[in-house]
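Removed: one protein chain of the complex. Kept in place: all other protein chains.
Up next, subunit A:
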Amino acid sequence: MDAKAAEMLRKSQKKRNIKKNLIAYSFIAPNFIGFAVFTLVPMMFAFLLAFLEWDGNNPIKFVGLENFKALVKDKFFLASLKNTIIYSIGTVPLTLVTSLLLAVVLNQNIKGRAFFRTLGFFPYVASLVAVTSVWTMVFHASKGPVNAILYYVFKIPKEKLPNWFAGNLVLLMLILFSVWRFMGYYMVMFLAGLQTIPKELYEAGTIDGANAWQRFRYITLPALKPTTFLVTVMLTINCFKIYDIAIMLAGGSQNTLSVSAMVLVYYIYQNAFNFWKLGYSSAVAMVLFVLVFSVTLIQFKIQENYANE
């Protein structure tokens, strides 16, 4: 082949490649442009904003680490951080246990299995505003059925009946409500994990004389480890992002959430849209980011260890 022909071949190859790339980009463009403009750009801007002082109208001031320094002394921020963490510590294990239990039960060969699986899901798809309005009624301090049972059945005097949406009980309410709402979702993930366990393992276990608990402990649990990690990470991240549940159950309105129900995302919202302290609000957002990022990182590390095993 002479040089001229080779050159021509190369050129037409290059042309084809450009065309190939262009076609591919035409597929990606509609989504990518929207994604870049409305997600990537504001994401980068969020990091910058944390080091600024700005109310959205007046000139922007660069303040370095001042926002973060102020956070350390801010009792509302500390409360929101504490509440978010306590809420997560309560919600994660409870949801794990209940969703796993539900998955194990619904993995058995029982009648109406599909129906029960669908049922477990209902709280998750139902609108939050609607279901929280029921909850606030059910746990209503003076009129709700829960306190009525405490009064009529357990003979607890009226003045000692708990106010479920005030003080320390708020966090408990948030936790119970979240477990109720999310266990169906994670149940499905556990079900998927359960279905990957070979049946032969259980048969072998039964022949070796393992009882139901031993089979669960030594076959099911180890086999579910990857699923459990994934669920734990997702759950934790979702707990860090809690906001709307707190607003609905304890807030009343967007402007009056008590310190006992203050959570990180709420504090981000409040600083930005009520006080217009945009830089400060972004500093809180950075704390949220660091929390979520650490959890994700830990999960990757653990999975890596798994791969090496």
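Here are some notes:
We take it that a residue touches a chain if its C-beta (ideal position, glycine included) is under 8 Å from a C-beta of that chain, and two chains touch if they have at least 3 such contacts; residues count from 1.
Operating definition for what follows: contacts and distances are computed from a predicted model.
Of "Aldehyde dehydrogenase family protein", "Acetyl-CoA C-acetyltransferase", "TldD/PmbA family protein" or "ABC transporter membrane spanning protein", only "ABC transporter membrane spanning protein" is the UniProt protein name of the chain excluded from the display.
When you scan A:Ala6, A:Leu78, A:Val97 or A:Ala192 for touch with the missing chain, the hit is A:Ala192. The hidden chain makes contact, of the residues A:Leu96, A:Met234 or A:Ala261, with A:Met234. Although one chain is not drawn, the whole complex shows that of A:Leu9, A:Leu101 or A:Ala204 it is A:Leu101 that touches it. Mapped onto subunit A, contacts with the missing chain fall at residues 20-21, 23-25, 27-28, 30-32, 34-35, 37-43, 45-46, 49, 56, 101-102, 105-106, 108, 110, 116-123, 125-131, 133-135, 137-138, 140, 143-145, 148, 152, 180, 182, 184-185, 188-189, 191-192, 212, 230, 234-235, 237-238, 240-241, 243-244, 247-248, 252-254, 265, 268-269, 272-273, 278, 281-282, 285-286, 288-289, 292-293, 296.
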